[in-house]
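Only one protein chain is missing; all other protein chains are in place.
Let's look at chain A:
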Amino acid sequence: MDETVAEYIRRTVLKIPRDEIKTMLQKWGFLSETQLQTINFHQIKENISHDVVLLCEENSADIKQAAVLDIIYNHSYPNKRVWSVYQMNKTGEETELFDLTDFKKKFKRRLRSALKNVTINFREYEDNAIWIRIAWGTPYTQPNQYKTSYVVYHSQTPYVFVSASVLKSNLPLLCQALVVASNYHDIREMELRGHSLNSLKDIVFKRYNQNFQTYYPRPLQERNVAPGSADLRIIQENRSEKERIQRVNREVFGDGPQPKLEFAQYKLETMFKSDPKMDVLDKKEPFRCLVKFSSPHLLESLKSLAPAGMADAPLSPLLTCIPQKARNYFKIREKKGVFPGSFVSP
């Protein structure tokens, strides 16, 4: 077995949390059950991965099989990567049946015709998701298995989720191959990025709990009843204001859990508005500024801002439109017209 393959398998196994190694190897299916029995999964990870490599040598693993293990790992832990969302579209209403073999063949052919040194692997999952792993090389070097791109394509939708590696120069080629293989006409990058692949899918497939305009009959006014607080000596003066905030929040965010995003970025190209006497900028140029919000769970924290008393309700629509518009990167320009303001450009 090739040295590089052995090292790659060893490093992949080391990434897996110790308790999950056995299950993942079983999913991989490359080592037989009897072989797996011979491994002690309670020793330190270095030793476990060493044992796995020895067994892989017995079975003469090659890079294709090792790549499958990598896909399985990334499918279980997709949140370690950053995913961008792309949307493909086609003009015309041809509804062709999706043929998986045809897709794979066209994809491989397109990539290989431009770049000989690539490793391409496919794996299908239940929810019509096709996972594609691509290891990139150059015309002169072998594919670098540690610099991989991942593509998740749901064949019944025009959406593709891409976790590109550092080699951004290969993106146009990848996009081209996708379009050709799936019989679409073009592809564009949506301004939506995040770590949680499932949340990006939720946003784009509209699977999160959206707020629909329902009629909420106002509850009867209650006086001097403190349902939550145990101490009746504490009197909340702003009960109606608190209820208004809850109601507005619920209308904007809905009831269910929010999709998980880590950033929202706003690129401002607006004029600096200040006291005319201050005259900060002589030239009337747009003031370039980047505002970035980051959080372990951005939408949930936005949802809790007003109830926590840290912001007014309702929040700015620039923040609350994120799931509906399916984007978290915005460019804000000056609105040209009678009323100076700002508008969000596509």
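Here is the rule we use: a residue touches a chain if its C-beta (ideal position, glycine included) is under 8 Å from a C-beta of that chain, and two chains touch if they have at least 3 such contacts; residues count from 1.
Basically, contacts and distances are computed from a predicted model.
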Inset, instruction - Could you tell me which of "Nuclear cap-binding protein subunit 1", "Centromere protein M", "Proteasome subunit beta" or "Phospholipid/glycerol acyltransferase domain-containing protein" is the UniProt name of the chain missing from the displayed complex? - result: "Centromere protein M"
Legend entry - Sole residue of A:4, A:38, A:89 or A:236 that reaches the chain not shown, by the stated touch rule: A:236
Inset, instruction - Name, in rising order, the residues on chain A that touch the hidden chain in the full complex. - result: 234-238, 240-242, 309-311
